[in-house]
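A single protein chain has been omitted from the complex, and every remaining protein chain is retained in its original position.
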Amino acid sequence: MKRIERACFEAGIKLGALFHQFMGIPVGFENVDIVERAMESCVRLQPYVTDVRVRIDRDRLREKISKFEYTSLTPDMLYAEVEVSVGDSVVKAYLKWDEELRYPLMKIDI
Amino acid sequence: MKRIERACFEAGIKLGALFHQFMGIPVGFENVDIVERAMESCVRLQPYVTDVRVRIDRDRLREKISKFEYTSLTPDMLYAEVEVSVGDSVVKAYLKWDEELRYPLMKIDI
Amino acid sequence: MKRIERACFEAGIKLGALFHQFMGIPVGFENVDIVERAMESCVRLQPYVTDVRVRIDRDRLREKISKFEYTSLTPDMLYAEVEVSVGDSVVKAYLKWDEELRYPLMKIDI
Partner (left out) sequence: MKRIERACFEAGIKLGALFHQFMGIPVGFENVDIVERAMESCVRLQPYVTDVRVRIDRDRLREKISKFEYTSLTPDMLYAEVEVSVGDSVVKAYLKWDEELRYPLMKIDI
């Protein structure tokens, strides 16, 4: 297996994991920052990760927030990017809601 | 602690657990039946549970399904009822999406 | 439904939710503090919660940590307490691993 293939595999693991671990998490304006940082910290621990950024869409949060001032994290609110390095092979992968497909699309840049 | 209070506590545990374990699960028309049955089986294993029913809203599923013919389970698609018995104290608790509150409301009947 | 019964139900929801949302989360010594704070922040958002404390057992963490310097959160590592107030009815509920039962026991003090 080539390093680049390994890097692609590892990047996929990180995005799949992030998405499914955190769907449903209670989030509101009071805790959105700490939730983003905690999510990043969970990705950063994992093998081959050299960078990560997680962002919960504040506009969507505002739209979806309940009468109780928070909501459960849903796919349309989550953006993430992760950089994975295996030797000198570096890939960047993204998770982003695609409104047209109605799907949390995961993509990779090599 | 009275039996009825214990039953209320236990019913709450079951609904909180069900909701947060399964948010984000991939669901489409092909697997919605088995997913419902598996979810029920998970509740049924737990202490004091005497009955359970889980239902994923097919209309919502149709609305939310992606171009890839499935979606991630979101709060607005999930209905559940659980009966908990502690001695002769029996309670029925419900989880149901409330469109006005934009919230997965959990209620109890005693 | 009496206030005390409602408080018991709500306390159960919070503990069941906390446990099942966060099982499997990547945790190591580098992020255990932020993960605990983020978990508390998620509980604090929810209706009727007046206090919360989450603690991941450092000794267990040390025992279970992988060669990659982190592990996935398992039931034996998690301690939580939550205070719920419905009017003047206040209950404290606890989640604690019971080694003898091999079970994450949830209890309530009224």
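For clarity, chains are labelled A, B and C in written order, and residue numbers in each chain start from 1.
Operating definition for what follows: a contact is a pair of C-beta atoms (placed from the backbone, for glycine too) under 8 Å apart; a residue touches a chain by one contact, two chains touch by 3 or more.
Everything numeric in this text was worked out from a predicted model, so none of it was measured.
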item	value
Which residue of C:6, C:20 or C:44 touches the chain not shown here	C:20
Residue among B:35, B:77 or B:108 that touches the chain left out of view	B:35
Interface with the unshown chain - residue positions in subunit A	1, 4-6, 8-21, 93, 106, 108, 110
Interface with the unshown chain - residue positions in subunit B	17, 21, 24-28, 30-31, 34-35, 37-38, 41-47, 68-70
Residues in subunit C touching the chain absent from view	19-20, 23-24, 64-68, 71-72, 74-75, 100-104
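Methods note: only the chains that are shown with their structure count from here on.
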item	value
Chain centre separation in whole Å, for subunit C relative to subunit A (CA means)	24
Averaged-CA centre spacing for the pair subunit B and subunit A, given as whole angstrom	26
Set of subunit B residues in contact with two or more other chains	19-20
